[in-house]
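Excluded from the complex is one protein chain; the other protein chains are retained at their positions.
Labels run A, B, C and D following the written order; every chain starts at residue 1.
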Amino acid sequence: MVPLAYYVMLSAIVFVIGLAGVLIRRNIVIILLSIELMLNAANINFVAFSHYAETIVGQVFVFFVMTVAAAEVTVGLAIVIALYRRRATLNVEELTLLKW
Amino acid sequence: MTLALLIPLLPFAAFLVVGLTGGLFAGPWRGRAHYIAVPAAFAALFLSLIVCWQVTQGLRLNQDLYVWIASGTFRVAIGLQIDPLTAVMLVLVTLVSSLVHLYSIGYMHGDRGYDRFFAYLGLFTFSMLMLVLSNNFLQLYVFWEAVGLCSYLLIAHWYERKSACDAATKAFVVNRIGDFGFGLGILLIFRTFGAVDYHTVFSMAPALTGVTVNLLGPLEWAGLSGAHWDVGVLTLIGLLLFAGAIGKSAQLPLHTWLPDAMEGPTPISALIHAATMVTAGVFLVARVSPLLNLSPTAMAVVAGVGGATALFAATIAVTQTDIKRIVAYSTVSQLGYMMLACGLGAYTAGIFHLLTHGAFKALLFLGCGSVIHALGEEQDLRRMGGLRSHLPVTYVTFLAGVVALAGLPPFAGFFSKDEILWAAYQAPGVGAKLLWLVGLVTAGLTAFYAFRLLYAVFHGPSKVRPELAGHLHESPSVMTVPLIVLGGLSVAAGWIGLPGSANLIGGFLSGVMGFAGVAAGHGGEDDSVAHGMVIGASVAAAVIGWAAAYLCYVKRPELPSVWAQRLPMLYQGSLNKWYVDELYDRLFVRPTVRLAGAMWQGIDVRVIDGTVNGIGATIRRWGRLAQLMQSGQLQHYALLMVVGLVVLVSLYLFW
Amino acid sequence: MTPTILFSDLVAILPEMIISVGACALLLLDLVLPKTARHWLAYLGLIILGAAGAATISLAAGQAELFGGLFILDPFSSYFKLLLYLATALTILLSIRYLQIERIHLGEYYAFLLFATCGLMVMVSGGDLITIFLGLELASVSLYILVGLNRHELRPIEASAKYFVLGSLSAAIFLYGMSLLFGATGTTNLGAAATALARGHGGPVLLMAMIFLLVGFGFKVAVVPFHMWTPDVYEGAPTSVTAYMSVAVKAATFAVFLRVFLEVFNPIKPHWTGWLIGLALATMVLGNLAAIVQQNIKRMLAYSSIAHAGYAMIGLIVGGELGTMSLMLYMAIYTLMNLGAFGVVILLRRTGVVGEQISDLSGLAKEHPAAALAMLIFMFSLAGLPPTAGFVAKFYLFMAAINAGLVWLAVAGVLLSAVSAYYYLRVVMVMYMKEPAGPIELAWSPPAVAALVIAAAATLFIGLYPAPLVGYTQDAILHLSLLR
Amino acid sequence: MGAWLTLVIFLPAAGAIGLWAVRRPEAVKWAALAITLAELLLSLPLWGAFDRTTATMQFVAEAPWIPRFDIFYRVGIDGISLPLILLTTALMPVCVICSWRSIDRRVKEFMISLLLMETAMIGVFSALDFVLFYVFWEAMLIPMYLIIGVWGGPKRLYAAIKFFLYTLAGSLLLLIALLALYFEGGRTFDLMKLMEASYGASFQFWIFWAFFLAFAIKVPMFPFHTWLPDAHVEAPTAGSVVLASVLLKMGAYGFLRFCLPMTPHASQLAMPGIAALSIVAILYGAYMALAQDDLKRLIAYSSVSHMGFVTLGIFVFNVQGVEGALLQMINHGITTGALFLCVGLLYERTHSRLISDYGGVARSMPRFAACLVIFALSSLGLPGTNSFVGEFLVLVGAFRVNPSVAALAALGLILAAVYLLWMVQRVVWGAGRPAVERLPDLSWREAATLVPLVGAVFWIGVYPEPLLAVMHHSVEHVVAQVGRDSLPDGVPLLVRWIAGRGTAP
Partner (left out) sequence: MTAVLFFYLATVIVGGSLLVVLLRNPIYSTIALLVMFAHVAGLYVLLNAEFIAAVQVVVYAGAILVLYLFVVMLLNVKREERFQRQVIPALVVAALLLAEVALVVFGGRVGDGLIGGFGGGSGGAFTAERIQAVGSTAIIGQVLFSAYLYPFEIASLLLLVAMVGAIVLSKKV
């Protein structure tokens, strides 16, 4: 049996990669993708813990997280489209109308 | 009691009425102040004479009118005390005051501030009377400052003149410096005796001889205070009170205000700056004699300051050219005499001289006033001369004043001055002999400048400005009558204090101010030879002075300039008042003003406000930095969040 | 293991049901109603809120864990729900005229506002990480949309994008924290987790979980260094939305913050007190400092709201009866005064004029004394000066801090509120002491006036007579499990 | 009778609210005048019915406010607060009258601010609950800020914010202190109970410094004084009058009401320091005044100097000192207030506050000049005027404790004479300048503001006993409170030499 720690570590790696993606990429779509990575990392945790704790709650939680992810993506992509329409860019570095 | 109370209240009422009508409001009252003020003054004089007579019949009074301040154990009343000292002062004050009132009707006629002037006169008379009537130190202090205020207001009577205002401010401030000591003295009295009324203090004082305080007590922790900083508490009190007297009576080193005070109208110079207010210092010293007597040190200081002032002022008086200034320096000098007497324990002599001086000096000032009046505000000696024929009454009365001042027998000044010199001669110790010598020299100088004044003004060729020469005229009778009255007194006032057992004034006052040390003025028969010698010496000095003046200003008028050229240092020094004013200006006035400016710009604006504004500016600067963090780059924001996260985790893991 | 749903459970979520059904109704009515009648939707929204309020009040005395612990009904949550209704209602009142000026589509706006409120209510009542997360997301998603709803300008969409990216990031971090907490305790139920923790479960993972959760909460209430979105989003969003966000989200998040930290993490309180103090200090300092140099009033208020989050944290740090109470009180008062301040800013927005610069307020007192007076009251209240409500709020916070021995924290707090007085005063100064650049026309409307009057009167009233509110707040936490 | 006091406190506030309904500026002025006069009349019975034979609080009223935290509306007055309340009520009509013409815009708001100030000030002096006190204390900042900032001079914005932040920074620490006292004193905000409780030495120490900062800024004491000149210079006349006459007193009142009874031990420890600061304030303030060319700034610095006497008097802990300080507070209120009125009158006529722009005012405005000279003389402590009594009592008190302190303080009197007389000389005397020559003398309205003050100057100067009689018992009580715990061992040497020196019997 694979130790729980491995799952947790795997999730951590994915989480950090996602985090790094948010921090370093300029394209807002890829940033959204990175956030998906992070959510998945949490999901891996939930399922793993759920398995090892012999409970179903974790899985239920993951189910809800997916719902949330779907909702977020919907809204997020709508925002991206609206943004692109108005500013013709997906580069978050150019979003500096609001500062200071 | 009611009678005594009425004496000060009459002038006060006059002040209120005159001040509130003509003084502040134009209209029908304007220019009629004398209808109220003069009768009030004379009524006060009349009452004073009655009271004085009652006192000779044994009346003594010491009564509180009402409690003024009561706080814990500190309790001060406003009260009246009447004894011989008070009585003579009452008479002097009301007499000179009423004469000056009368005189001013003529002198101040047509002045813009006529009514104001009379209001102030009333206020001054009230304050001066209350001063002498006080039965405690604090009340004395109150009216002490009040007369100072009147002096201030009257010096600045012609407030358009800058010099007048300067003089007024200077007078007040210099007096304040003396009063600083006076005030501290009262505080020390309260701390020492637990009371500030004369009776308690004087009756407790003998028990306190030998008790000391350490001047540097507060610095004990720094190891500075030692036994040699111990001072007898009575000495300290005496010296502090004397500081007040120094200021008020224009003694060294606070004498500078009095000559400048001549910027005021001449009647004021006569009343305040010659006869009454400036003698308050002497009065104070006489008043506290029961305390002073217990402290030889304080006495010595009083005598020393008095002697030094007498000589110092006389040396200045010889070269001045402003007639009022000559008389003013003479006043300073004569006040020095009085102090000298008091310091030697000859209080009665001091007060006697105070009285005679009051008469002849008031006369001299009023005479000067008459001259100035006639010459259209001219005060320079060098533009006078030969006025004898134009101003006969003035001349005669002035002459009486001069001989009285010069101390020629049998005029008033002779007897009082002689008593002082005799007291000095008689007192034990080398110092006293030295003081006698100083007194003698001063007597000579006094005679010199007195006659110089007389000759320069009334004798010799006229140097009056030609445009004035035509209509020189004698003053009106409201002005000459006071002159005549005072002239009579200058001649005769001395006779109340004939040497020996006939000394009326001495007997009258000695009950108040007896001094064990010197039986001043009226010693035993065996001293009569010595006494005669002393009299002879002083008369000789006066005559020498007279002769020198006659020589220099009548016989050979070119002599003074010759001497002036031959002794330039002395002449210039004397002419410039030994540069005391300049010295004070350099030492105190200018540094103070400069320091104030520097402190304001340096400490207040730069350091304190700089700090305050600096804090504000720093906060703003930090705010701008904080604002700069907000780059608008959302990934910076994200990074900062993650950094926060990492920092928190690190804190947990590694700390 | 499969708890049955009882009718009583459904009664307990009546307020949430009213709000969500009402929101859906608004969405539908928006399609049906003619364009001219759409502003009635706002009043319908108010009626819905009123109904929910009535339901909440009738339930307020209840104390129960329902849906198997997913939903908690207690006076604590009712307190915050009433606060949310108040905030929403005032926001709606302020929005009516403003939306016309901004040309924001009406029906959806009110519906999303209600959805957001519903999400926050779910959060406040959440007894389980799942409901808390879902409630948070419901509110967040609604707000992402609300922020970007104004399509006529450039700034709102940028704000929306920033808010969305950072919000999602924080949600992901928050979620990861939840997963770790789940890992550490084996449960998502707060009560159960607390029990597990009290038995000594946990260890390092628990602390990691706590830190991740802290980031999530910190983001929502705008605690340094997770605050960075606040100024940009507050500035960019429609002002009415900013107003709503600044109070409602903050209040609800603090409610959950309290629940989670004081109930679940109470056993390890010594660990987090220090960190929270650090964060609170940093928040107060940075918020106040940055607010000083702002020219845009919305941005200034954004930084000020950051600073206020820092103050409020003091209540959380202290915990206990006094700490909790003071925080709740603070949130209630903050809601009133901050909404009021934004309300005045909203009045300044009229067609063709942005009215967001502080200098736009110049001479307001001369032109519109009543509006200026209201703003004056709000500013002094935000600065925490008596006799306004803001003073009462700070008073209890500092009292709590001193009671807990955190005198120096209280001292730092008061000194920084002196700093804050500077920028609040600047607004007053501009209104009262500068001459107007030109005639100022305010976008008056009866509802907005009503909202301002309510906010100003309440701010003053609470300042003068705080006893009722204080008493109610104290009663609301009387039986709170997290305090035992 | 407690209800009466409450009425006195809140009448101006109620009037302020009522004023809102009045439209015409003239009517507003008359209404404000009527309210302040009514308030003055209302406050007089307090004086009459005051029991002078006890130190207990009188006219006490109590009502629950936030009872759960023992916050009550508690008011009451004793011999310390009564004179200050009367000073306030007496000066407010003057403030209204002197604003009659000088305030020409937003009259209503101005009068409302003034009236709100009055309520807050009276509230401060009569509050017996710490929270209530604090609320009044801070509430006053708001109208004062507006008065300076809206109706002030050219640099009013800077002055207003400086005033506000300075005082706020100080008083916020007061908030901390009062909260700490709440817990330490047995969970109560009742001042009477807080005064009876005794506190540990180190606790007292911290509380004292918090108090000190708040009150020292308000007084203002030496290094915290720089807000005052700016505030005074920029404030309108009525603002300056209120500021000088009443606001500054609140700091000193705070020292008396809080520091001495609640932190006696710390107060005694702090005594050398505060005495030193007071001396510095007296001399430094006087020096600053010497350097000024701006009349208002000069008077402001003279305030610093005069308030130095007040703090010195309070911190010598004996009856004379404290009564002197209290009396000096009243005196300073009258005299400095009046001086600001005078400057305001001049400013109304010429729109200049620079001394160098004046000269020879005595010729064109003799009645005004008389008043100005009287107030200047009062300010320099001339015997017979009010200030002398106060200052001398302070000196008596100080001298009993430490002669050298009293001597240094007395030096301030010399300097006062210098700067005030120099001011008088340059403004009142001298040759009339053309600009000054045609100035009209006092109008009846102006005279109505100045003449009562002249009367007060002499009344207190000549017969202060009625005022002192009111204070006696309360002051003795305070002095007993501060003396109740004797100096413990280990007190620094510095204290000992201040506390007991001199060998006089």
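Going forward, contacts are C-beta pairs under 8 Å (C-beta built on N, C-alpha and C of every residue); 3 or more make two chains touch, one makes a residue touch a chain.
Note that the structure is a prediction, hence the values are computed from the model and not measured.
Remark: the absent chain touches shown chains A, B, C in the intact complex. Screening B:50, B:65, B:540 or B:653 for touch with the missing chain picks out B:653. If you put the missing chain back, the residues of chain A touching it would be 1-2, 4-10, 12-21, 23-27, 29-30, 32-34, 36-37, 40, 43-44, 47-56, 59-60, 62-64, 66-75, 77-82, 84-85, 90-91, 93. One chain of the complex is left out; on chain C, the residues touching it are 1-5, 9, 13, 20, 24, 27, 67-68, 70-71, 105, 108, 111-112, 115, 118-119, 122, 128, 130-131, 134-135, 137-138, 141-142, 144-145, 148-149, 151-152, 160, 183-186, 196, 201-205, 208. Annotation for chain B: contacts to the undisplayed chain at residues 635-636, 639, 642-643, 645-646, 649-650, 653.
Quick note on the criterion: only the chains that are shown with their structure count from here on.
Chain centres here are Cα averages; for chain A and chain B they lie 97 Å apart. A separation of 43 Å divides the Cα centre of chain C from that of chain D. Looking at chain B, residues 616, 627, 630, 632, 634, 638 sit in touch with two or more other chains. Those residues of chain C in touch with two or more other chains are numbered 161-162, 165, 169, 173, 231-232, 422.
Those residues of chain A whose C-beta lies close enough to touch chain C in the complex are 8, 11, 15, 18-19, 22, 28, 31-32, 35, 38-39, 41-43, 45-46, 48-50, 53, 55, 57-58, 60-61, 64-65, 68, 71-72, 75-76, 79-80, 82-83, 86-87, 92, 95, 97-100. Remark: chain D residues 64-69, 106, 109, 131, 134-136, 138-139, 141-142, 145-146, 149-150, 156-157, 160-161, 164-165, 168-169, 172-173, 175-176, 179-180, 182-183 touch chain C in the complex.
Of all residues in chain D, those touching chain B in their complex are 162, 165-166, 223, 225-226, 284, 287-288, 290-292, 318-320, 323-324, 360, 362-363, 366-367, 370, 377, 382-384, 388-389, 392-393, 395-396, 399-400, 402-404, 406-407, 410-411, 413-414, 417-418, 421-422, 425, 428-432, 462-465, 468, 472, 476, 493-494, 497-498, 501-505.
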